[in-house]
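Selected chains only, in their assembly positions.
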Amino acid sequence: MTIINENFTIHTEGHTDIIDITKNVQNAVYRHSLKDALVTVHIAGSTAAITTIEYEDGLVKDLYEVLEKIAPAGETYHHDDLWHDGNGYAHIRAALIGNSVFVPLINGALNLGTWQQIVLIDFDNKPRLRNICLQIVY
Amino acid sequence: MTIINENFTIHTEGHTDIIDITKNVQNAVYRHSLKDALVTVHIAGSTAAITTIEYEDGLVKDLYEVLEKIAPAGETYHHDDLWHDGNGYAHIRAALIGNSVFVPLINGALNLGTWQQIVLIDFDNKPRLRNICLQIVY
């Protein structure tokens, strides 16, 4: 068995910046010309998340609005009593969505739908440089 | 190390159809008579999700109602400006819940609670034929 570690960095604008990282993931995976593997995509940090979505402007806006409804950025959070950095909402959203996805590599192709992209969401309230880690188990 | 790929198909009614796939997963796993393995259950597509729940009528209705509250099917979504297929809500729900679960196989048994089932949820607004992929790493 082998585990391959790959990683890449992404500059974000924060404020629930939803970024398509599918190409980055594909590049990191396909260069190894593997047939079958378990591919995991993970981001460290408590104000960012990874999920999948059909990446098009309308849906990106829809996801933003639903998250605003679940944990509004403008509300007061107890967390702000500690750091006063106003990103309580960001932590909550990240805890709900989660830090990672895994995608099976089957017969050399990542098992994604035709209209499905892997996205990084940066909920923090400032620009960040994010490091995405992949583990490819085969 | 070995990765076994397994898959099975499920006809769904869509419209947040919540379907117990535990038996399908157990069949695909237990036929290999393995002792310890990492079992991943994954569905490609941006309008379906996989999670676990105690599969009984009341709870299935409860989950349906909470998801209706989070992203109501009857509301207007920006996504509909693109495709006009009225399933914006479906994409949002799938992005929140996620495409996969993993379950450890320990001593030949999947590590599920006594009252816990693995479910496929098809959020799309029409019947679909869904392909569920398993990767068994051991």
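Chains here go by letter, A and B, matching the order in which they are written, and residues are numbered from 1 within each.
The working rule: contacts are C-beta pairs under 8 Å (C-beta built on N, C-alpha and C of every residue); 3 or more make two chains touch, one makes a residue touch a chain.
Keep in mind that what you see is a predicted model, and the values were worked out from it rather than measured.
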### Query
Since every chain here shares one sequence and 2 of them are in place, how many copies does the full complex have in this file?
3
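Basically, only the chains that are shown with their structure count from here on.
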### Summary
Between the Cα centroids of subunit A and subunit B the separation in whole angstrom comes to 20
### Task
Spell out the residues on subunit B that touch subunit A in their complex, using ranges where they run on.
1, 3, 5, 38, 40, 42, 44-46, 70-71, 77-82, 88, 91-92, 94-96, 98-100, 102, 133, 135, 137
### Query
Which of the residues in subunit A end up touching subunit B in this complex?
1-2, 36-38, 51-54, 56-59, 61-63, 66, 69-70, 96-98, 101-104, 106, 111-113, 115-116, 137-138
